[in-house]
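Below is a structure I'd like to ask you about.
All protein chains but one are shown in place.
So that you can tell them apart, the chains are marked A, B, C, D and E in the order they are listed, and the count of residues begins at 1 in each.
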Amino acid sequence: MTKKNIITMEHGAGGQVMQGLISKSILGNISNRSAGTVGLDDLDDGATIALPADFNSSYEIVITTDSHVVKPLFFPGGDIGKLAVCGTVNDLTVMGARPVALTCAIVVSEGFEREILEEIIQSMDLTAKEARVAIVTGDTKTIPRNELDSIIINTSGIGFAPRIIRDNGLSPEDMIILTGTIGDHGISLLSHREGFNFNTKLESDVSPLNDLLEKSLQITTHDGRSAITAMKDPTRGGLSASINEMTQKSNVGVILEEEDIPIKSAVRSACEMLGLDPYEIANEGKAIMGVRPEYADEVLELLHSHKYGKDAAIIGKVVAEHQGKVLLRTPIGSLRQLNMPVGDPIPRVC
Amino acid sequence: MTKKNIITMEHGAGGQVMQGLISKSILGNISNRSAGTVGLDDLDDGATIALPADFNSSYEIVITTDSHVVKPLFFPGGDIGKLAVCGTVNDLTVMGARPVALTCAIVVSEGFEREILEEIIQSMDLTAKEARVAIVTGDTKTIPRNELDSIIINTSGIGFAPRIIRDNGLSPEDMIILTGTIGDHGISLLSHREGFNFNTKLESDVSPLNDLLEKSLQITTHDGRSAITAMKDPTRGGLSASINEMTQKSNVGVILEEEDIPIKSAVRSACEMLGLDPYEIANEGKAIMGVRPEYADEVLELLHSHKYGKDAAIIGKVVAEHQGKVLLRTPIGSLRQLNMPVGDPIPRVC
Amino acid sequence: MSMEAKLLKSICDRSRPIRIMHICGTHERTISRYGLRNVLPKEIEILSGPGCPVCVTPVEDIDIAIALARSGIIITSYGDMLRVPGSSMNLMEARSEGCDIRTVYSIDDAITIAKEHPSRDVVFFAIGFETTAPTNAATLLRKPPKNFSLLTSHRLIPPALLHLLDETNIDAFIAPGHVCAITGIQPYQQFADLGFPIVSAGFEANDVLLSILMLLEQSRLGRPIVENAYPSVVRRKGNLKAQEMMASVFDVADAQWRGLGTIKNSGLKLKNEFADHDAVLVHENVIRSYKKETSYERINVDKCRCADILKGKEEPDHCPLFGTDCTPVTPIGSCMVSQEGMCYNWYQYRNV
Amino acid sequence: MSMEAKLLKSICDRSRPIRIMHICGTHERTISRYGLRNVLPKEIEILSGPGCPVCVTPVEDIDIAIALARSGIIITSYGDMLRVPGSSMNLMEARSEGCDIRTVYSIDDAITIAKEHPSRDVVFFAIGFETTAPTNAATLLRKPPKNFSLLTSHRLIPPALLHLLDETNIDAFIAPGHVCAITGIQPYQQFADLGFPIVSAGFEANDVLLSILMLLEQSRLGRPIVENAYPSVVRRKGNLKAQEMMASVFDVADAQWRGLGTIKNSGLKLKNEFADHDAVLVHENVIRSYKKETSYERINVDKCRCADILKGKEEPDHCPLFGTDCTPVTPIGSCMVSQEGMCYNWYQYRNV
Amino acid sequence: MCIAIPGKITKLLDEYTAMVDFGGVERKVNLDLITGSEEIIPGLNILVHVGYAISIISEDERKEISEILEQLENDE
Partner (left out) sequence: MCIAIPGKITKLLDEYTAMVDFGGVERKVNLDLITGSEEIIPGLNILVHVGYAISIISEDERKEISEILEQLENDE
């Protein structure tokens, strides 16, 4: 047997293995990595584009991209079309931008049913309408069935931000707010995979967050800084990957209160059965953010008043100690580290 | 046997079948299709984004997207990485924009060799450097080998345009300029496919066109309109699809001089052998444009002075008659219609 | 003055009302590409005959190829076959459904595929007129791999032409140059004998113009003969070696033509000694069980007016299916399948 | 005051220097997740024993699974197996190379796959301790499909524990509650007899705390016995039906443990009457030809200090491979493979 | 090792399989290892490992333990 240096599923799972691939194989080989304040190196949810000299505005342009490859294509609570719109709308939103327009590039295998394609597009449309974004340009490629078995949808997005929210802006004393329960998306998908076959009423949380977060993003300090100091959407790699990234990039420590992290009982049970860690499971309709302490209650109240934020909670706070580490206070009062996931959350029996 | 309404390779080939799919299944199902002057309905090379009210600029924002799925990944004259950068740079350029930044979303199958991935990224980098664009944000997904057999690269791009060039701006008397020989990309790829095995020194023309076209885009009339009235890059569907689209959208007629259309002898021979029409073969480093007659010589001279424009030629002109039709004056002096391709150019024996 | 201009001038000088039919897609290609019809005097009409071997392949044969592919066999074929409709789908759609269907440039490439997949069955869908049939004969004579067989759907030109003459409206013929390269021009003597001027022609614009000029000259003299305007390639007796090979591998048989019905002695079938490479025999079980399941609803196909169009008796827009059920994207008869078919061109260029 | 707080207080009151080893990944999970070590008095040390059946699976067995997969057989396994390294790659990498490897939650799902693919061979990679072995026994007793076989790599806990005692530094044991649910607590009597307090425990934080408290109490009294702190699930004699099924399908045999070497009577092999479902016999040819090609370069594996670490004699950073050749992404010994392994946790949480 | 999780039988499917609810997630569970000795009925709490019931959970025994705890405490 010879060992080749090949890509495995772990390389796309949002954990340490993926970070290695991106920083070595991608960042390491690209020379021009920035066209504004936030660029490729920042590995944020998107990037900013500097305006030509004669632009004269207090806004910044934000762009982001994601390719969507979910299986099954239709799942409880959503489908690949809804996901493709939400993924990009949410990345723009957690950068502090108002999403304005999306591109939509579809790669579909020959043999795909046209009716299903149309259902997916209709779902994209419904979601785009909800999120008040336009789909302004696109691309369609078909490839032979023996080369691709389904459909891949890339959406890239553009938005305008009065104040960019980075993922490295946490400061000691900031409160950590999570906008709802974790793990719903990942577990609802896993339940339908071959070899698991769980029955559950659980639905994916996939949803556009721009409306939920709009008002919170408008709260500023007297000197015009945003009340939200850092924000991400905890997708692949789950809450654990996102909060670790924010903590490391911000050079602070974070202490989370395990008993305050909202999680549904079905998610908890499925995770127990499969030996999975709910903090590593993907979400598609949640944001995790740092909020200046004096605004935490105001933000929480705004979130609670919105259908997508009913379960929002303050789950912890930023500290000056424990630099780069996320600590979890467990129900027995002990502190333990919450680590960056390694690779794909794989169901376990032991 | 039952007939399902399924996707075939024809649906991605850039011809009438693809137009049908896009207009019925996609445009027909999307409500918000515009966020500026040029939107999804225009099926142009990209779209424009209107600026927030407080922006104050003479520039417009242009965005575009393309997913790249070429086989083989490395071919004479280029590779999928170079193609991914050029495709998007060129779409921005033919919209009149200066390309500024690209996003890069990679979907790769497990089992893909990391070394090959890095070669592709390095090629993207070289091309991005040549085109003076930054790659500012990205995404990496891995999918199981039985669902995808290779790699798909989406690039979306953003640029700023002092004057948007549409593909519907042709006016009678405009000269039609093609920036070089046709068919090089498509034929060089086809030669390497299973079942053909042609030997040829022919190389793909894949190259970024922004530098070639930069000066020509700056030529304006005394009242500030661009000397170039319409432009496209004749990729899938070839020259035939692009010039027909421009002609139909502009509500004019076009007469091309067959003997003036630059074409390499190897392309001509391969097309003869395979029963293909060189006008329907894809290009990846060419632009087709309408130019106000008084500027045609100046533009041609600028093109000739650039390495990518050495074979540029005036190949025809716009007329008020024959609305919506492209006519070709054949070597015997007859006029015949050059039609929009139906589907994929399929090699033929009869 | 170019050669073409000289020829055109001569043609105009000799012009007379005449309806000339060619029977070769490649002739149509030359005529369309150069826009020859637009420069010829109106009274000289050039019609397309049943000159596309792919397009006349009957629905049943396409269905059999798809049934074989669905059973897991690798089907190889020329690219032209992919869009030709079967009763419910074409080969391209079958491939989209997951069938392993590969286009090749030559039967030799199909042999290569068979050698590369020794554990799978590979069928070459062998279509074509007299030009193509000898290449398949040569392959069988070289002992192809055991897992390789031919699904033959060859057709012969002269019997079909004869069938059209029946109630035709045609005055003269351009004989297909590449078919004649194999068969020689002798098989076309019978048409001269029946009173039709006929000239074997090459495929440059001036080749075709020359043949028209020669037909006008014959017509003027009232002396129909078979002439060879393509002597650099076509010998009077044709390619004898190729003819021998064809004769040692195939027997002549009746054959069905899409849009024209069954025509006597117009096809080729493999001789018994090649049964081991005859897909219809080797994969008899697959085909039998497929046939059991199939009942042809021929309603649409029956309305097709291809036969009358080919005879010059009808124009496409008199067909009830034209432009509605039958379009280039959803073709029904051979005249719409083929890019050189009258219905196809009528639809594409007359902007219905 | 919560139950946990009460237990903790009692533990602190009775605290004394003690090194307690558990032998169950799920216990480690509870301990890590609740951060129990941080709230226990420093003098109470909790160590991880060889409690991950997946991680102790030897390199050779992984290689055989990959060889079978490469020959075209469908390999089914629990997700945990995917990252365990063979001599040149793990199952996840083999799948990336195109092998058909599927994760299942239960052997019943593997049976479903075998029924859905009657023309292919399906192998279930059957690993696990006494908890899992009966599920595989039950499956074989229900006459699985002909195309289904087991590649067994089962291990038994007591013989391995006994092996560690050899030159150990451990004072007391937490016995694995789910293993005991099958076997009862009798097999652990021998450890009490050898002077080690031992308590079978459940998997909630308070279950584990209770067992620690009971071990402290035994230690204080100097009266080592085997106790059951998990009576709602563990019966003294265990699950007799499951034990019978195991005994009628498997024989006890010597077995190799990654990082520990071969341990006498520590494994299970299929009885002769199940030869038709024993992958090693059914696919003998594949395995024989794979073994011919393979020579193990064990240099790295030989340097692994897992055995000493498990015996409490060494700490991970004394291993020459730790953090360089051996990391969670490229693990070598079982202590780095397992998320509950000492090396893994040392690497992940001590930020080397 | 050996993750196992308690669940409640909601429905018997045949002589050796049942649907079992695990706090909002249901799955088919194999009863081969526990049939015979006791009455298997909906409502029964069982412990499930890799899709197999390996033990019937006894609530009585559980109560006993919490009493033991109290006793230990009272000892002090």
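Structure notes:
In the analysis below, a residue touches a chain if its C-beta (ideal position, glycine included) is under 8 Å from a C-beta of that chain, and two chains touch if they have at least 3 such contacts.
Quick caveat: nothing in here was measured; it's all calculated off a predicted structure.
Contacts of the undisplayed chain with the visible chains, over the whole complex, involve B, C.
Here the missing chain is touched by one residue of C:Cys24, C:Ile62, C:Val249 or C:Ala307, and it is C:Cys24. Residue C:Val233 is the one among C:Val233, C:Ala253 or C:Leu281 that touches the chain not shown. In the complete complex, the hidden chain is touched by one of B:Val136, B:Ala270 or B:Leu302, namely B:Ala270. Seen from subunit C, the chain kept out of the figure touches residues 3, 6-7, 10, 13, 24-26, 29, 51-54, 78, 105-109, 128-129, 131-132, 134-135, 138, 141-142, 176, 178-179, 181-182, 203, 210, 213, 217, 229, 231-235, 239-242, 245. For subunit B, the residues touching the chain absent from view are 191, 197-202, 264-266, 268-270, 272-275, 348-350.
Heads up, the rule we're going with is that only the chains that are shown with their structure count from here on.
Chains that count as touching both subunit A and subunit D, per the definition above, are B, E.
Chains that count as touching both subunit B and subunit D, per the definition above, are A. Top contact pair of chains, counted by C-beta pairs, is A-B. Between the Cα centres of subunit D and subunit E there is a gap of 22 Å. Taking each chain's centre as the mean of its C-alpha atoms, subunit A lies 33 Å from subunit B.
Subunit B and subunit E have Cα centroids lying 65 Å from one another. The multi-chain contact residues of subunit B, meaning those touching 2 or more other chains, are 4, 6-10, 110-111, 144, 146. Contact of a single residue of subunit D with at least two other chains is seen at positions 25-26, 29, 51-54, 78, 92, 95-97, 105, 109, 128, 132. Working note: touching chain pairs come out as A-B, A-C, A-D, A-E, B-C, B-D, D-E.
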